[in-house]
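Accompanying notes for the structure given below.
Missing here: one protein chain of the complex. Every other protein chain is in place.
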Amino acid sequence: MLHQLPKELLLEQVNNGLILMVLGMGVVFIFLTLLVFSTKFLSFFVKKYLPETMPTVAKRPVSASDSPIADTAGAEIAAAIAAAVAHSKR
Amino acid sequence: MLHQLPKELLLEQVNNGLILMVLGMGVVFIFLTLLVFSTKFLSFFVKKYLPETMPTVAKRPVSASDSPIADTAGAEIAAAIAAAVAHSKR
Amino acid sequence: MLHQLPKELLLEQVNNGLILMVLGMGVVFIFLTLLVFSTKFLSFFVKKYLPETMPTVAKRPVSASDSPIADTAGAEIAAAIAAAVAHSKR
Amino acid sequence: MIGQAFSQLWQTTGLLGFLSAGGWGNAIMILVGFVLLYLAISKGFEPLLLIPIGFGCILANIPYAYIAGIDPTSTSGGVGFIKLLYDMGIETGLFPILIFMGVGAMTDFGPLIANPKTLLLGAAAQFGIFVALIGALLISFLPGINFDLHAAASIGIIGGADGPTAIYVTSRLAPDLLGSIAVAAYSYMALVPIIQPPIMRLLTTKEERLIKMQQLRPVSKLEKILFPISVLSICAILLPSATPLVGSLMFGNLAKECGVTNRLSDTMQNALMNTVTIFLGLSVGSKMEADKFLNLNTLGILLLGMVAFALGTGMGVLIAKVMNKLDPKHPVNPLIGSAGVSAVPMAARVSSKVGQEYNPQNFLLMHAMGPNVAGVIGSAVAAGVLLAVVPFMEPLIDGLRPALAVFM
Amino acid sequence: MIGQAFSQLWQTTGLLGFLSAGGWGNAIMILVGFVLLYLAISKGFEPLLLIPIGFGCILANIPYAYIAGIDPTSTSGGVGFIKLLYDMGIETGLFPILIFMGVGAMTDFGPLIANPKTLLLGAAAQFGIFVALIGALLISFLPGINFDLHAAASIGIIGGADGPTAIYVTSRLAPDLLGSIAVAAYSYMALVPIIQPPIMRLLTTKEERLIKMQQLRPVSKLEKILFPISVLSICAILLPSATPLVGSLMFGNLAKECGVTNRLSDTMQNALMNTVTIFLGLSVGSKMEADKFLNLNTLGILLLGMVAFALGTGMGVLIAKVMNKLDPKHPVNPLIGSAGVSAVPMAARVSSKVGQEYNPQNFLLMHAMGPNVAGVIGSAVAAGVLLAVVPFMEPLIDGLRPALAVFM
Partner (left out) sequence: MIGQAFSQLWQTTGLLGFLSAGGWGNAIMILVGFVLLYLAISKGFEPLLLIPIGFGCILANIPYAYIAGIDPTSTSGGVGFIKLLYDMGIETGLFPILIFMGVGAMTDFGPLIANPKTLLLGAAAQFGIFVALIGALLISFLPGINFDLHAAASIGIIGGADGPTAIYVTSRLAPDLLGSIAVAAYSYMALVPIIQPPIMRLLTTKEERLIKMQQLRPVSKLEKILFPISVLSICAILLPSATPLVGSLMFGNLAKECGVTNRLSDTMQNALMNTVTIFLGLSVGSKMEADKFLNLNTLGILLLGMVAFALGTGMGVLIAKVMNKLDPKHPVNPLIGSAGVSAVPMAARVSSKVGQEYNPQNFLLMHAMGPNVAGVIGSAVAAGVLLAVVPFMEPLIDGLRPALAVFM
């Protein structure tokens, strides 16, 4: 025989489901709409007030990860020593 | 003084060990003999009924892992975008 | 109101701190001084008694990691087979 | 004595196991596992997940092996290795979070930042989640199908078309359905190129499909750095229950975009993500146990998952059309609306492909990436709502979920 | 007060520890650790395992450091880091399983598929396992050597010449012997080029050593995909107790051969396998505790391990000769029989090298890879039998293994 949940539980569940849909789609739309505005604002803000820093920021980390300065401690010992050796060989 | 296990335990152990040898070598040989036959059968089956699919199968996955289609979701965003950028630059 | 530890605890703590400093710097210096001597001794020992083994040792592991011999089991199956295939194609 | 030993060995052969009570279920599930392997290898269905899931299913259903359980005869613990992995990463929720970190480190939000209104397409496509949720509750009126709200919410999230989100939510709300829900989620994600195009064609006119969109402006490094931070901030303020998912996604993304932690984002995307994918796949597959999988509920889940996907796709397309009505100056090709379901990057590629069928010079891929990654955020937000509200709406009965408690 | 503090520090120096009761044992074990490091670095003995094992042995035997134990004076847990690793991966059996996944992802079963009858050579070479098992029981008649069936089975498995299998079985059956058994297994695997050739020469005639084998046919992708699945299927039907080992091996192999999960198989072979190797090595080494290692049992283990290796090698060669008698049309060079002990790929290379001593144009390597990987499967099957039958044959006494219980 196939089982069945009690009817009143089922009805209450559907009711809860409808509430969840309203709440859920509501929050999703509110959230993403806020995100639309915040993203637009940020882009505007960056373009207006930090336009020069953009390339600077873009470059600094790049060079940082190329050069050993911003890398983790030990990782760079090898590179540092290699550089020093190269120097000392001249 | 050096310890020693009781004699009757030792004798029973040796008996068990002999049983294990018979059972163990038996199962190993049965298993691997079955594997000989199943491998021969599979090879025969593949050769007879799926000879064309072999290169196809061999190629499909390769192209799948080269092309982004079969790869994991995000991993491929970069590639996809790169491709799109390449297109849009024409 | 700001909390405060009891005075006698604080005084005992400072006393303990001074003891720690003496012990700590003492052990650090003893340890590293011993290390100075042991390092000098090792260098002397290596130079005097194992001078020839140095290049040998230096080379052996290198070749070991290049050649498959010292590598882990399975890792090398591919290489081994590749080599064999290369042979058999002649 | 040798007879006894032999009989001991014989009585624990899989052959006898398959023939004993309930053993046929294990045999069928092992066949299901083989089918998943076949689909993954031969048809290219999400192989990175379906191969571990299929294999986990097979291993978990071998009788007397207890690879995903506890060996009752063992004297040394006897916890199977897949159970160890499951307890470590699925029960705790850790594995989907770590996968999300890796996804974040692989995602480029650039197209979204360049055209933020496509975020709304990612919102619309979550509609399928909630319709499937209600659908699950409705079909529970049928005898033999019994989903409580916890189960229905987990089924709905299949419509999010996002594997880690579905696994995370299900592991929190209805872990007994993990196997079938994960399989449904990944299968439909693989079927996106088949499910979506007819719906997209049905809901759009030919003119709409030919719409060309303005080229996306380049996005600065600084904007890409600030975006994950702003998403996390909004999430923290509005919906803390979504922050584990959204936070780990944005952590991975920041690690990638900031440009100074490439070591970390490389590991997130590769060694760490692959390891977790293997463990997660095996664990999830091990939940495909015969007694929990071979019933009408699974059939319902497969059906509803399909409905959720289709509805999410359709709603994304329709909202795009509405947006064109409201803002005719910056038209959006409605074909990119379907990408809002997530299923990154498959759904975006489908948009692009359908678009090129009508005009080969119309490159929609970049435009579709916006709603596509927006869909990931949208699903995580929907997941947050479900995680916050469902346990409050439907309290446990004696520590058990209602649908399970009723039958005890 | 400073005197007290100084005396506290002084009383926990290793110097005093080595001089206190039982401390000499730790000192000797540390020297053993150094010898392992020396053999690994200078002689190239399985360095990937013996360096972590040697280091683990050294760290575990430092007095008052409790790196592989629990600090009794600690107030914050005080569980040493190697004990954490041991509990996480050896006690649970997880580490050898993960290593096996990686081994699977690195193994090419092609030569075996091309010439399946070499599987029988891999079966024959397991003979050493069971002879060493009985040998362990026999030498227990000597006073000072006490092996129960659990211990004897773990010792026998050394003859499987497969590290993860040996560690898995020993961690299940006789964890107190883990240190000596793992060391014996890896040492003899490293010694294969020294142990095997004289036995091979003794048991073969010159004509046999010159036998040229037919070139192996190419094996199709599909066959390689189906092979791991068929092995797993047979194992599930016949011997579920072997499926954790065989299943993880075949999972790794399928991930490699299917061609669509290269990301996963790369990680299994590299980052995951290396990490687990480090953790496993340290953990196993930490079991080389003075009171468990410095006794006659260890001497017995080392002796029997050698016997097991030699017998497995010989039996592989002899069965190859029998096969030539039965099927003279497809002759097998008996030198490849010795490769059946596993010890991949060292044993195959030894076959090839000995063969070329007699005819430099006779390339046996590929042919020897067949029995070599068959040996891995064979050992796992033998392990499955031991795991299924031994605990049934010899029940624990008050929760303790007999040999330990008798002396309590």
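Order as written gives the chain letters A, B, C, D and E; numbering starts at 1 within each chain.
The rule is short, and it goes like this: contacts are C-beta pairs under 8 Å (C-beta built on N, C-alpha and C of every residue); 3 or more make two chains touch, one makes a residue touch a chain.
Given the structure is predicted, the values throughout are model-derived calculations rather than measurements.
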| item | value |
| --- | --- |
| Chains in view touching the one left out | A, C, D, E |
| Option from D:I155, D:L264, D:A320 or D:L364 whose C-beta touches the chain left out | D:L264 |
| Touch with the omitted chain, as defined above, among D:L232, D:M323 or D:A380 | D:L232 |
| Where the unshown chain meets chain A, residue by residue | 15-16, 19-20, 22-23, 27, 57, 60-61, 64, 68-78, 80-81, 83-85, 87-88 |
| Missing-chain contacts mapped onto chain C | 2-7, 9-10, 13-14, 16-21, 23-25, 27-36, 38-40, 42-43, 46, 50, 53-54, 57-58, 60-62, 64-65, 70-72, 75 |
| Residue numbers in chain D that touch the chain omitted from display | 91-94, 97, 101, 171-173, 175, 225, 229, 232, 236-241, 243-244, 247-248, 251, 254-255, 258-261, 263-264, 266-268, 270-272, 385, 388-389, 391-393, 396, 399 |
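Heads up, the rule we're going with is that only the chains that are shown with their structure count from here on.
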| item | value |
| --- | --- |
| Touching both chain B and chain D (chains) | E |
| Relative to chain C, chain with the most remote C-alpha centre | D |
| C-E against B-E, pair bridged by the larger set of C-beta contacts | B-E |
| Chain centre separation (chain C, chain D; CA means) in Å | 45 |
| Chain centre separation in whole Å, for chain B relative to chain A (CA means) | 38 |
| Rounded Å distance between chain A and chain D, as computed from the means of their C-alpha atoms | 20 |
| In chain E, residues with contacts to at least two other chains | 225, 238-239, 258-260, 263, 385, 389, 393 |
| Two or more partner chains touched - positions in chain C | none |
